[in-house]
Each structure stands twice: as structure tokens, then as C-alpha cells.
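The complex is shown incomplete by one protein chain, all other protein chains being positioned as in the whole.
Residue numbering begins at 1 within each chain, and the chains themselves are lettered A, B and C in the order written.
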Amino acid sequence: MLTSPSDPIVFQRRESEARSYCRGFDAVFAKAAGSELIDADGNRYIDFLAGCSSLNYGHNDPDMKTALIDHIAGDGIAHGLDLHTDTKARFLAALETHILEPREMDHKVMFTGPTGANAVEAAMKLARKVTGRTNVISFTNGFHGVTMGALAATGNKYHRGGAGMTLNGVTRMPFDGYLGADFDTSTLLEKMLSDPSSGVDAPAAIILETVQGEGGLNAARPEWIRKVAALAKEHGALLIIDDIQAGCGRAGDFFSFDGMGITPDIITMAKSISGFGLPMALMLVRPEHDIFGPAEHNGTFRGNTHAFVTARIAIEKFWADDNFRDQLAEKERMIVAALAAIAEMVPGATLKGRGLMRGVDVGSGELASEICSRAYQEGLVIETSGPKDEVVKILAPITTPDTLLRKGLNLLLNAVYDSSVNIKIAAE
Amino acid sequence: MLTSPSDPIVFQRRESEARSYCRGFDAVFAKAAGSELIDADGNRYIDFLAGCSSLNYGHNDPDMKTALIDHIAGDGIAHGLDLHTDTKARFLAALETHILEPREMDHKVMFTGPTGANAVEAAMKLARKVTGRTNVISFTNGFHGVTMGALAATGNKYHRGGAGMTLNGVTRMPFDGYLGADFDTSTLLEKMLSDPSSGVDAPAAIILETVQGEGGLNAARPEWIRKVAALAKEHGALLIIDDIQAGCGRAGDFFSFDGMGITPDIITMAKSISGFGLPMALMLVRPEHDIFGPAEHNGTFRGNTHAFVTARIAIEKFWADDNFRDQLAEKERMIVAALAAIAEMVPGATLKGRGLMRGVDVGSGELASEICSRAYQEGLVIETSGPKDEVVKILAPITTPDTLLRKGLNLLLNAVYDSSVNIKIAAE
Amino acid sequence: MLTSPSDPIVFQRRESEARSYCRGFDAVFAKAAGSELIDADGNRYIDFLAGCSSLNYGHNDPDMKTALIDHIAGDGIAHGLDLHTDTKARFLAALETHILEPREMDHKVMFTGPTGANAVEAAMKLARKVTGRTNVISFTNGFHGVTMGALAATGNKYHRGGAGMTLNGVTRMPFDGYLGADFDTSTLLEKMLSDPSSGVDAPAAIILETVQGEGGLNAARPEWIRKVAALAKEHGALLIIDDIQAGCGRAGDFFSFDGMGITPDIITMAKSISGFGLPMALMLVRPEHDIFGPAEHNGTFRGNTHAFVTARIAIEKFWADDNFRDQLAEKERMIVAALAAIAEMVPGATLKGRGLMRGVDVGSGELASEICSRAYQEGLVIETSGPKDEVVKILAPITTPDTLLRKGLNLLLNAVYDSSVNIKIAAE
Partner (left out) sequence: MLTSPSDPIVFQRRESEARSYCRGFDAVFAKAAGSELIDADGNRYIDFLAGCSSLNYGHNDPDMKTALIDHIAGDGIAHGLDLHTDTKARFLAALETHILEPREMDHKVMFTGPTGANAVEAAMKLARKVTGRTNVISFTNGFHGVTMGALAATGNKYHRGGAGMTLNGVTRMPFDGYLGADFDTSTLLEKMLSDPSSGVDAPAAIILETVQGEGGLNAARPEWIRKVAALAKEHGALLIIDDIQAGCGRAGDFFSFDGMGITPDIITMAKSISGFGLPMALMLVRPEHDIFGPAEHNGTFRGNTHAFVTARIAIEKFWADDNFRDQLAEKERMIVAALAAIAEMVPGATLKGRGLMRGVDVGSGELASEICSRAYQEGLVIETSGPKDEVVKILAPITTPDTLLRKGLNLLLNAVYDSSVNIKIAAE
């Protein structure tokens, strides 16, 4: 229970104006389990935000929780730098056994600082070092983090404006579908890369999300991704798949590119990789590109050993066989059906996304915000995305039980219904 | 093939060549408590590295451990984005009550991504945004992280080379003592800032560590720091104190600049701020500069709630009164005495550092490495620093009991003794 | 006549390897008049290169020549910095009376250093200063010079490679027709500028050549240019027309954009602006953007007074009424007819260009080079352009008498005929 000195007023008094989610979801949260958040007054909320896809397996998964408590209770290492620990070895072994080997991936694992941005920074630096080139190609509406290197690859104007200076070293190309279904944007990339007078310098890397989480749930077609992968190879650029948000099951399989027939040179992972929401990030890199010297890219917290504990459990529990993946398909169908119903209610609305990162573009940021706000009043935490926040985005834990998922979707449907009514009235 | 799941072979097979500390300290560590590490075979090591000063209060502090286990067991929030949580409120209140208010500091707290580099990135971005200027002045031998923005401010050639491209936006100035005791380097800074034709653009910020941890334990004199602070103010630049390594008691008080009579515009904290070695970072910023919009600088893991739990305990346990600080002075004397003894053994050696971040410059990286290597053979984990790794650096937990500290210092003395003998023989 | 010490061997001995045209046209030239060059041995060459369009009015125009000799003989100023001179006043008055006023252009004239690159540098700097933005949008295959600011806007890989470092501050967009006739590239520009998450920062300027001289004689359609001009205005960017090569009559009127209904914010002029091939460059800028302070952008040779003498004559002689412009249309028809004949001889060849900057894309750089080489053997100086040097480019003085023009075109036709035969034989 909250008493002084943990009065929420302390946030106004001492926390930076940069705080954000707490403005839309103003409860003081105290507990969480599975797909539910509980505030200090005991109110329960269904969580369709899931730490922006950092909690794909829900809050406080009981197996991870037990293992983590055991680890701490037994004086397991908390902070391990990049020393060898048995905990890290077991995580690596699990990753190798259940994820990499079945996919015939020979990638090395580089533990960067435990944030997605850091993994992206490491990936971009490494690609430049490997190729001796500077230019990195990224795409419209891409989001890769807000530290200076990653921010250069991020499209969002608001975040770019935070830099306070010019961001260099990145060329922007239109993502799949950017100019509508009739124009294959990879033709422009192809022409520019092969034209010695295009002004697009030979790239060190092409970086992309297969589904743009922050950019509005734009899902690239596999054939477009394969084309981009082929262009990267042809032009000596490394292909970096930023799987920070779309990975770890979110798009329907462990990697968002599984089954597409591509082998990225580098894959960045963060968010749900720890399984428990703990800070952890890594970069998978093909052995021939694994050329950073010892600590050439480093970071104090690259050995978050608590996260290694839970990350191992997450892999062993969910990815040791195909059962979990197969269940995801059913949840996907439920979500799509609900979103289709929403789209029917909002004229011009379109479905977005892939796998379990799905949403509906309702045409305006105002409407999307109203929907989320109404949903929150009824106990559903859900957010918008997209360049103008016009997409209502479902990022429910992919472990959400069907009944809870259905309940959350119903809350959302109601919120849309109420919002649509108001908008129509206002419009008349 | 994996047998014992902690087979170290998995590291060779799957971990990136960027791994570093594990090359010098090749044990597979399994447990840790206080100032000791225990490997998988049960061998004990005294830890004079302390996660590079991320474990100032030692490993698995019992009070923090209990609180953290209780939090997890009770389904406390793990990953909180920047939502309000009771846990964060209690941390903020403790920080306010025990740290900020006693120092009459009105700073706001911005939780950045949980790495020091991220805090530095946020600080540099904010300073540029506040001032509308690009140029940040940093110092020779400074280390501020390896993401692209922070790396521009970092001096180390090896780390800078990892960028694969030119690092912009930073002007380098000589740190205090850089040209010897007779030349006050602040005179150059002063001249360049006041000369409209110096070519040094008006700075957004001046960033510095009061003691350069990675750069060789160079401790700036308080009067030099005050001069730099005054120049920053005079020229409209923000003063950023990077207290990531020197803060949290390491230099003898909570902040490394305590008692110097300066009020930094921004202070970056990480490493030991969580108390337990968990990833956590923050930036303290004067209210008038707290102008980032909501999430303008963001990061998925900016709400590592486990870390808030332990960070609060750390403050309440160690900084609620002056007792702990007073004990530090005694440990400092023990360390200085041991280092003085070492300096007597190594011709030309000089003492470096301040507070409990102390070392001895033994004149060559080879000798320093040999000393550390010998110490490790005897069960002491200790590292070098400095531009040529020529400084043997003691970063023991500042809570290390006297007997253990003395034992560690003796191991170090023996290692120096053995190394010196060899070197003399080799020289003859 | 050449004797020692002016032996051409001196070029091999002392001139940099950066020398270029002299490799393809290896005569030692001594004299020139009208559209003809004469070498040291008295051989005559028809000049279809015309100093890369710097000699639109031919060599040593008799009226300019007389005026220049009179000026020099009378101790007229040679080097005038940016002092007032009667010579400059008379040039400005002629420009105002015959060029600006008839077009209702209120532009101010800024004399930059006497190179096109310098005018482009000044234009880009000014646009950034006016808007407080950094990003300049330029186009595929654009050429704007090779100093660092201008080079960033230049597309050619070979020239960009000369920089030895990354070129910043420019976003590249596809020029009109870049992806074929069916795709209007301005739709991409429009989408990216209006999308807050495109990653294309708000532009300070959009810079373009209406006909890309070095880029392969790509002529943008007026409606595309109007669209780009409208987008610039809508998004607060300055429209810079780089008329260095296409201006001064080359495209059929004084400015290459005459008659298109646009008013560029800035126009860069060089090459033929002096009329006589003397170094001179200037920037026309709308008064509201004329915000450089005194000498904020400067250059020792911005007052090349010899050039002001001839530049005034050029305007008064050729542009005081419509006669000259009307004659250009007839020459254009002759050139187009000859190029059409060439295109018939080379399978797949296409006509390029507009006005009197015309060429034929023969499909390969090898063939184009062979054609130019054969033409030179017969006394015609003509060059290639385009990303792969695949366009044979006619830049004859626009004053070339019809008989000489016809003679030159016939030489070119013969060269193509001979080259085509060889190529066919080789192919069999």
C-alpha cells in the first residue's frame, strides 16, 4: 500500500517531463501476473501493451519466477560483465540447441549493453567495420532506437528532433508498400544501388524490421524481403534484421523471418529475449563478420545474469518443440477476427500487421487515442502506433489465455463502438 | 557437445570474439557474495573489479537480496516502461530524501535506457536541444560509452575505431594535469572559448568525469573543476558530470563532486546506482533544462523495476546518514598505504586516483598486466586501466570488510613483488 | 609554335595525374575562335565541347574581345574584391535591364568565388541559414561540383569517392523519369515530405538541374519541376535551380526554366555567365533570403572584373531582344535531326536532352567513347556524359554558324557509322 514517501506526487515533483506512458495510463501499478496488471488500489487491467512486446510470455511467468528466485537466493551472479558464468553457458546452450541448430544458423552471439538500441548500435558499427563503408540503408517508418547511431536509422521526426544535431550515415528508402500495392519499392532500391551516379553510396548494411512495430505495424511481404536480402548480398552489404520487437514469437515464430528462406548477416534481439522483461539484448552475427576485437564494443551491463536465467527458461519452455508455435496461430485468428470487426465499424479502417503484432489503422490519431483512452477506462491497457499514431496496436502477451484474450478484445470492441458513436455525432 | 550445461566450450563455439574479461579471468563463475566470487569448482576469488564499479556494495547484499526476492515472489512488476509504479515512487522518494534534498539539489530524474552510455546519449542530446548548439567539449582520456553519440566523447582510440565511421560533434580538450603539474589546461579552454576565431564552436555542453576511471584514474583538482564549471556557465554551456563510475560512493561520497561547490546541470548515473549490479541508469537534470517531450528520448527498459527495489535499499541502507561515508575514509587509507608500498617496489611508479578508485601507474602495460595476471592466479580479480593499460586499478566493493580488503591488498603486493623480480631479472 | 621549354613533355613531368580531358584530346592547343580550336601545329578542330558549356558564345567573341582588350589597355581593374567598380555596375545594370526585369525577377545578385561549385556552396549554406535546417534534397545523377558541400549533392560515385570521407547533409531522391515513364518520382518526394515518420528531415532546400548535363542529359518535364517547386514551397524549403550548365541559352532561353512558371528562390550561374570563358559565378537570390552578413560567405576572386566586362557584352549582344533566342530553335532542329539519324544507326539508342544540350544514349560507355575518339581523329572535339558515360553529348557553342554545325554533325555521324560497323563485326 502506498503511503508517504511513495506518494505519486513524487513523480510530478521529481520525474522528468520525458515520462510518457504514465500520462495515458495514470494508475500506480504494483503487481502483475500473466496478462494482467494490478494497481496499488487492487484494480486489474488486461495488458495488451506487454512492455511494448518485452513481455511476450506475460508478467512473472511462474517457471521463470521460480528459477530466478532460486538463483538469487543461492547467491547466483547478478552482474557478470562478460565473464564466463554457468548461467550464461546454459543460456547459450539452450539458444544453440533449440533455436540456432534447428535452423542451421551458425551465428555467434554477442551480448551488447542490455537495450535494443545498443544492439542496433553494435550492429551498425560492426557492419561499417566489416565493409569499410559508412552508409546504412534503412526504411521509412523504421524504428531502431534513439541513441545517436540508431536514431540515424529511425524514421520518426519527433524522436529525430531529440538529437539536437544532424544525424548522418543513413540513406532512407521506401518500405514495402510505401507507395501503395501497385509499386514495388524494391525496384527503386535496386536501381539506386546499381546506378553509379545515383548518389547512394555503396552500403555497409541494409537494416529492416520485417514488421514495423512503432511505424504502424507495416508488414513487409516475404518476396520483398527476399529481394532486399538478395540486393544486400549482390552489393556487398550486410543484411541486418532488427527483430527486437517482432522476434521471440511475436510474429508467429521465434524469428519474424522464419520460413522466408533468408539468412540475415546480423540479427538484433532485445525486448522479450529475457522472457521476463529484464534488460537484455544480443546480436547474432555470422562468424565471418564476428570481427570486433575484445571489448571493442562493450558495456557494463552486457552480462545481466538474472536475465540469462529467465531467458534460458523461456527458450526451453516455449521453443523446445513446435507446440507453442502452433498455439499462436489460433490466437492470431482470434485477434484478426476482432480487428476485422473493428474495421467494419470504422469507415476506411484497414488491418495492419502480422502474427500476433496486429492492429487496425482507424485513419486518425485522434480517434485511435480516444479508443485507447476509453479502453483504459474499462481496464484494458493498449497503445497506438504509426507515423500519426493512427493505428490501434495489439501487443498482448502471446501466452494470453483465450478467455482473457477474448475479454480484452471485447473491451477493445466496446471502446471502438463508443468512440465511433461520438465521432459520428460530432460529425453531424 | 554439451554435458555439464556449463561446459565452457560453448563460449568458444557460440560467443562473439568481442568477449573480453573472460580472457583474463577464465574461470566459469557460479556464485558471488559480498566481495567474493566463487567459480563452478568452488574456488573463491576476492573481487577488486566489482563489475567495473557496478558492485560498489558488493555482490548479493543481503538486504537488497531479501527485498528483491520478496518483490519477485509477490508478483511485483519487473518491466514497467515508464509507468508509475509504487516501487519507482519509493525509489524516487528515497533519492529525494537522502541524496537530493540534503544537497539542496532541485534536479529532476530522467530514467533512460539502463546503461551508462544511454544516460550519456540522453545528456548530450538534451544539452544540444537546450542550447541549440552542436559542439560538446570532452576531455583527453575520457570514457563515456561506445554508442555513437557517447563514443564521440570517448577518447580511447581502440573504442573509437569500432565505430567504422567518423565521430562528430565533439571537441577534445586536455584534462587536468595532461601536460604536467606546471600547466593549467583550463587556460587553453578559457582562451579558446573566449576567442571568436579559435575554431572551437560555442559549446552545448562540457562533459567530464571528476576521476577518469577507464582513462587511468586521473583525478581532477577541485579548483580545476570549479574553473571548468565557471567557464561552462560563462559561455552558456551545460556542465555534465559523468558520475557513472565515480559516483555512488566510489570517490568517497555519494557524488564524486560532493563538497566541491559546483552544481552540475546534468549528472549521469549508472553502474552502482541499482546497488545490486542490475542494469539501471538515470540522468539528473536541472528543472529548467528538463525539456525533452514525453518519450522524445525513450527506451524499452527504462523502467527496470527490480533495480528500483534494490536501488532504494542501497540509498536507505548506506546514505541515510554519514556513517557509511565516514567508514570509507578508513578503507581509503588502507588502500593508499598498500599502493604506496607498491610504488616503492616499482621504480617510477606513481599513485593515481581519489577516494576508493585508486591505482598505481607502473609505467608499462606489460608490467601491469603481469601483475594482474599473477594476482588472479592467487585468487584476486583486478584489472588495469589507462591509455596503455599501465595503471593497476583497485575497484574493490566499498563495503569490503577490512580483513578481506587487507587480504586482497596483500595478494596484490605479492603479485607486484613477483612481477618486479621477474622484470629485473629480464632486464639484467 | 612550341619550342623548349614549353615541350608538352612538361605535362607528364609536372602536371598532376588528375588531368583528364587532355588524355582524350591530346593535342596542344594554341588558339581558338568561334567554334573552332587550333592546335600548335595549326590543325583545326570543331568544338562540340565548348568548355563544358562555358563557351556558349564560342571562343574569343570579337565584341567581347575588343571590349576586354580596351579594358586592360586602359588599366581597368582586374581584381576588384567586392569593391564597387564601374564595370560591375554596368554588368549589374545589363543583367537587371535585359534579364531580370523582363522576367519580373526581384532577385539580388551575390558574386561568389568564380566557380560553379562555389555558387552551389553559397546557395546550400544560405538555404540552411535561412531555414535553420540542414537537410538538402538533391537528385539521382545530379552534378553540382566537387568541393565538400557541393559534392554531397553530387551523385557521381567516382567524384564522391574523391572526398575521402562521408558526405553529409543531403538526401537523394529519384529524378524525373528515373524509374521509367510510368512512374512519377515526385509522388515519392511528396509522400516522404508529408510523412512525419519517413526519416527524411524537413529540407532546407531542394536543388536540381532542369537538364542534368553531367548526369546524362536527363531533361525533367516542366510539370515535374512545377510539382517539385510546389512541394518546396509547401514544406518551407528553398528551391535552388542549378543553372550552371543549362543556363545562358544552352537550354533554349537565358534560364533553363524560362517559361515554366516557377520562381526559384536561388539560382546558381557560372560557366557561360562571363560569355568569354573567364571564371565567374554568381547566385541570384530572392531578397527575403538575402541574409548573409557582409563577407559571411566570401572569396578573393569574387570580383573578377575582366569577366564583368565580357559578361555585360554577352547580355547586351545576345539577350537584349528575342532574335538570338529565336535562332536557337533552328539550330536545335538541326541537332535533333542529326541525333535521330544516329539513333537509327545504333539499336536501342535514345535521344536525350533539351534545347541545345542534346545527346544520344548509345547504350554503352565503350561505344560512346569509341565514337568520340573517332570523331576527334577527324577533327571534332566531343565528349560523353551519363552515369556510365553512355551518352554522346553535343555542347557546341550556341552561336555556331549553321555550316560549321552541319559539318560537325556530319563528322559525328561518320564516327558513329564507323564505330557501329566495328561493333557489329566484333559481335559476329
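As a working rule, a contact is a pair of C-beta atoms (placed from the backbone, for glycine too) under 8 Å apart; a residue touches a chain by one contact, two chains touch by 3 or more.
The shown structure was predicted, so the numbers you read here are calculated from the model rather than taken from an experiment.
Only one residue in the set C:T300, C:Q377 or C:N422 touches the chain that does not appear here, and it is C:T300. Which of B:I9, B:L179, B:A340 or B:V421 touches the hidden chain is settled by the complete complex: it is B:L179. Touching the omitted chain from subunit A are residues 165-166. Contacts to the hidden chain, counted on subunit B, fall at residues 134-135, 138-142, 153-158, 160, 166-172, 174, 178-179, 183, 187-188, 191-192, 195-202, 215-216, 386-388.
In the full complex, subunit C makes contact with the omitted chain through residues 2, 4-8, 10-11, 13-23, 25-33, 37-38, 40, 49, 51-52, 54-55, 59-60, 65, 68-69, 72-90, 92-97, 100, 108-111, 113-118, 121, 124-130, 132, 134, 145-150, 152, 158-159, 161-166, 168-169, 204, 270-271, 276-279, 283, 285, 290-301, 304, 306.
Here is the rule we go by: only the chains that are shown with their structure count from here on.
Taking the mean of all protein C-alpha atoms as the reference point, the chain centroid lying nearest to it belongs to A.
Chain centres here are means of the Cα atoms, and by that rule the chain farthest away from subunit C is B. Centre to centre, using the average C-alpha position, subunit A and subunit B are separated by 30 Å. Shared interface positions of subunit B, defined as residues touching 2 or more other chains, are 165-166.
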